[in-house]
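With one protein chain removed, the remaining protein chains of the complex are shown where they sit.
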Amino acid sequence: MFLRLWAFMGSLSSLPGADTCDIVALAGVTKRFPGIVANDSIDLSIRPGEVHVLLGENGAGKSTLIGMLSGLLQPDEGRILVDGKVTQITSPRHALALGIGTVFQHMMLVPALSVAENLLLGGPWWQRPRIEALEARVAKITRSLGITVKLHARVSELSLGEQQQVEILRAMVRNSRLLILDESTSMLTPKGIDELGTLMRRLVKQGLAIVFITHKLKEAAAFGDRISVLKLGRKVGEIPPERFRALGEQEIISQIVDLMFGKQKDDPEAVERPIRKVSVEAAPLLQVTDLAAAPTDNAPGLSSISFDIRPGEILGIAGIDGNGQKQLAEALAGQRVTTGGSVRLEGTAIEMLSVGERRQRGLRYLTDDRLGEGTVGTFPVSINFFLKQVGAPPFWRNGFEQRAEIDKRAAQLVREYDVRTPSLKTPVARLSGGNIQKVLLARELAEGAKVVIFNKPTYGLDLANTLASRQRICATAARGLAVLLISTDLEELLSMCDRIAVIASGALVGTVENVDDARTRVGRLMIGLAA
Amino acid sequence: MSIDTPSVNATAPDPTSAAAARRDILHRLLMTLGPILAALVIAGCILLAVGVDPLAYYGYVLEKGLFSPLGIQQTLTRMAPLLFLAAGLIVAFRAGMWNLGGDGQFLLGAVTAAASAPVFVQLMPAWLALICSFLIAAAVAMIWSLVPALLRGYQGVNEIITTLMMTFLGTSLANVLVKLVFRDPGTTVPQTRTLPVEDRLPRLFDTTITSGLLLGLAAIIIVHLVMTRTAFGLKLRIVGANPRAAIHAGLGVPGLTVAVFAISAGLAGLAGAVDIIGVQGNVRADWNPAYGLAVIPAVFLARMNGFAAIGFVFLLSVLSIGGESAARRLGVPNHFTLVLVSIVLIVLALAEYVDHRYNQSRKA
Amino acid sequence: MTGLFSEVFLGALMFGAVTAAIPLLLAGLGEQMSEKAGVLNIGIEGMMLAGAYLGFVGAFYSGSLWLGFLTGAAGGVAVALIMALLCVRIGLNQIVIGIALTLGLEGLTALLHHFQFSRSYPRLPAANATVIPLLSDIPVIGPAFFKHHLIVYLALALVFGMRYLYRHTQLGLNLQAAGDKPAALDVAGIDVIKTRTIAVLTTGALAGLGGAYLANVGAGLFIPFISNGAGFLGIVLAMLARGRPVWVLFGALLFGVCLSLTTAMQVAGINIPTDVIQMLPFLAVMIMLVLFGRRASLPAALGIPYERGTR
Partner (left out) sequence: KSIAILTPEEGTDYGWNQQGIDAARAAGKAAGVEVVVAQGLGYGDVRPTLRELASDGASLLIAHASGYNTSGPEIAKELKVPVAIVDTPSGLEKGLVADYTLSGHQGAYLAGRLAAKMSRSKSVGIVVSGEPPSWNSQSAAFAQGVKAENPEVKITYAVIGPAAYSDAAGGKRVTESVIASGADIIFGQGNGSSFGMLQAVETTKAADGGKVYFIDVIGDKTPIDKGFLLSSVVWNIEPVYAAMINDLKADTFGTKSYSIGLKDDSVKLLKTAAIPDKVWTEIQMLREEVISGKIPVEPVYDAAAVRALMTSVAQ
């Protein structure tokens, strides 16, 4: 309580430029990893009453910076000041004690425990978990936030979006005075993002300091007070609050783009949808009829899913996360057992075929779970390009690995897809999210593709990579392939798809041609109204 | 042990890379010999405590395990079954399957070989008979591994439990087979018929080294190459490193699981067969050398690399042959060898860690 | 044959089953704790041997069984300390160290026994039983379950203590998190290394106690290799029980009863080769695995050392 009050007073007296009121300040902080300087003498000040937005490409070093603030990593050089005093944040426990609460980019919940138990984690070990006290606190916080959480549900039963809410809630329950959100909007619906934004504004008014990491410039402009931009581990620019307030959204965005990419693009997110001609007469490449799958512990089932995709067409699947998108993708790819319906590729039924056989016939699936199933993290980048082709010529001949062949092609793909990696031998898990995604793109779009399923292809990617990925997807369709694009980002779907279907509770509730009023019609479908 | 520098340089086309390679080899040697030396010092303290001169002890270990013609022959002979076991473990561990049932598979392979070989040699040429015995020993061990394999592949039952249980069961079953089914009626001792010495695997040249050693070396090298150079090996490694990625990549994981168990158990069965057909000649009831337990850490320390595993198996053999002799000469109970092996394993593991740390800090 | 199976005999058989089950129970409960926290403790056989040896030494020289249990548990903890240091703190491979420790303690205890006891083979007097009034008068069940040394009742109480610990305490949550997602525990402000160390040391104490019971009560003496694979059975039990202490108890009793059954069948004069009979307990477990094996839910981070900030 006292801390909060103090912070609140601090924010009142905070005058621009007065360093004394930083909650946390970084001075010349450097962090190295084998083969890479992830943070290069970074200066940063974080103040109460401000949302400090951190921007930067994939691999720019944002999460690394957060790691040092939350006690996970120790800086190699430089100092961290907390309340003006040089402080070594030795452990996450220490960070929590200092009032630094973090929502990490990767889920930090224990799947086997309930939400309540996760929130209670960290109490004195000899105690009984105080569920009642927690319930009261959570009720108070959620009421003011306008969200609901199922305290007694197991975390493994929640959707990713719900899990993210739990993590935010956890940081709140802890009475943090500095709240760090690392890409916390990536899993939220547009409505959820707005709510989170409102919440952030309310919290900073109460005197909290917030560090907010995002790849979406509009969010940065809408919710931020101060923006710092990282590039290749270095801080390349900062927009302080007074400038921030003086500028309009468009100007801010163009300033940021300046900082991040140099002067190139105007409004990067408003990509004009290239007009493709999809011939209506052409036979559908992919025909799905009445596809059904059984529900499992933590996923809804699928019921009577039907759609067609013609060559050159992009069909979007919109919907709130956790409504069966992943199950649909897996059922199509052959990774999930179906209980009925048919899937036809170029007219031949493939629902009985295995994953590998479907791939051979040209069905490709780009998963959203890059590290979990998309790659083998400890294997070199080069091998990961060919995970789905093991044994195929020319990379293997008579079952024997042709290392030269593999390395040659891998080097080519690295260049073509602009994968930033220290070397071909680097374990792929060491790459940042965006670069792993490029590896997957390169793999799935390789020769022989006819139908490609993209599941959240730009999730967690920075702007440049997002644009590049979208361009690839469009180019894929332009080559005459059929594309199924699953995304929770409505803008993305609207900017790329020919038609958009909406999925809810494992069923398609409607399909909309992407013309004029598509936005409102899809929106209506998503919130459960007729289109 | 010294390296002849000039001659190495003379043959090397590129002096700088040759120098680097030499430094690398030297480094590896240091990283292996250093810890062993440290382990010997620690174990030496225990010897001192019980009143035995450690230098004399180690002198005997080296002399009787390594440097005497007799000792080295025994050591190399001892390696044959261990190499097969190590090969089997490499396959399983690289594929992420904890096959801890090696002893049961080994014994069943041994019993099968012991039961079949003496019969076969009467029916067909010796070389063919031995091949047949090897094959059915491998087959029986494979079949024995089917239960854990199927349970793991299709039911997801953890294989540590099942293989441990199957090894308890397999040991008993091997006994039952020896006592009740394949028992040699010609003796009161419960054991199988004995394969005559002249029908066993030939010895190498004029020594007592069994040619099983060559088979074992071949097995482990082939396994190493398959695991690192072929598509099949890569598939297994994918299953081992990330089973979900394997499913995503369209690999038939259950099938591969069964294959891994079959190969791993088959090699363990061959280990049993090579010990019987190469050296022992028969299986006695209650015989269980429990080789598996010591080979498992050796394979890990070798990071599942076949060549490194050969080195560690060699080390184990030297210690066990030399240790036995030294213990007898100095009046230490033979159990001391176990202590020595244990200390060597722990210190090697520690040294590897220190080395790894050092490398990392140098790179950063 | 009916005469053979007198009440006294059946009582003694069941008593033997319980006595045989207690070391397995303690080992299983201990292993379960490690596994919950994400450490696969293959060295438990070594910890049992250390406990058996030191437990016997303590009881023999002090003349007090309780002191023996104490020294036995301490012996287990000493070995666990090495394991915790090497596997938890600096993250060495748990299987390598576990097996090395087992081999080492097999050798070391045999060595010490050789120099100390191999001429005299000292044996302890019978453990005095705490007879539970009334309950112990029930035929068969009474003498089987209610005439044991106090430590047996404590071991049984421990099962429910563990259950409470796992379900209703913060430490239980911490252990579970350490095994399932250590990074989440770490960022919640709990030291993963410390949590796992506590778990491993507890395992050592329980395994050591189990070994001490085996030597002091089960056998009344120490001889080399006395644990005879009990530690490995403990691992199997812990994995079968999937985190539930009561299941460990059932599993341990099942083994004990099967062992007694083999004796019963022999005493009844049923002419089956003993080797076949003796496969019984293992067969029972295998059949259970085949029938109910489904997906065993082991902790996600089992066997993986935790290091902060790596990915």
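Letters A, B and C name the chains as they come in the text, with residue numbers starting at 1 for each one.
In this section, contacts are C-beta pairs under 8 Å (C-beta built on N, C-alpha and C of every residue); 3 or more make two chains touch, one makes a residue touch a chain.
Since we're looking at a predicted model, the values are computed, not measured.
What are the shown chains in contact with the chain that isn't displayed?
Looking at the entire complex, the absent chain's contacts are B, C.
In the full complex, which of C:Ala78, C:Leu156, C:Ile223 or C:Ile304 touches the chain missing from this view?
C:Ile223
So which of C:Ser6, C:Ser64 or C:Ser297 would be touching the chain we can't see?
Reading the full complex, the residue touching the unseen chain is C:Ser6.
Which is it among B:Leu29, B:Leu70, B:Ala218 or B:Val354 that touches the chain not included here?
Result: among the candidates, B:Leu70 touches the missing chain.
Check the options B:Gly156, B:Pro190, B:Pro254 or B:Gly311 and report the residue that touches the missing chain.
Counting the whole complex, the residue in contact with the absent chain is B:Pro190.
Suppose we count only contacts with the excluded chain; which residues of chain B make the list?
These residues touch the chain not displayed: 64, 70-71, 74, 77-78, 171-172, 175, 179, 186-191, 194, 197, 208, 275, 279-282, 284, 286-289, 321, 324-325, 327-328, 333-335.
Please identify, in ascending order, the residues of chain C that touch the omitted chain?
4, 6, 8-9, 11-13, 15-16, 19-20, 23, 114, 118-126, 214-215, 218-226, 228, 259-260, 262-264, 266-267, 269-271, 273-275, 278
As a convention for this text, only the chains that are shown with their structure count from here on.
Can you identify which chains form the pair with the largest number of contacting C-beta pairs?
Counting C-beta pairs in contact for each chain pair, the top pair is B-C.
So, what's the distance in Å between the C-alpha centres of chain B and chain A?
Going by mean C-alpha positions, chain A sits 47 Å from chain B.
Taking the mean of the CA coordinates per chain, how far is chain B from chain C in Å?
Comparing mean C-alpha positions, chain C is 29 Å from chain B.
Show the residues in chain C shared as contacts by 2 or more other chains, in ascending order.
Nothing qualifies.
Multi-chain contacts only, two chains or more: what residues does chain B have there?
Expected reply: no residues.
Given the complex with chain A, which residues does chain B contribute to the contact?
Against chain A, chain B makes touches at 229-232, 234-235, 237-238, 241-242, 244-245, 247-252, 360, 363-364.
Quick one: in the complex, what on chain C touches chain B?
My answer: residues 40, 82, 86, 90-93, 95-97, 99-108, 110-111, 114-115, 224, 229, 232, 235-236, 239-240, 273, 275-276, 278-279, 282-283, 285-286, 289-290, 293-296, 298.
Can you tell me which positions in chain B touch chain C when the two form their complex?
46, 50, 98, 147, 151, 155-158, 160-162, 164-166, 168-169, 172-173, 175-176, 179-180, 293-294, 296-297, 300-301, 332-333, 335-343, 345-346, 349-350, 353
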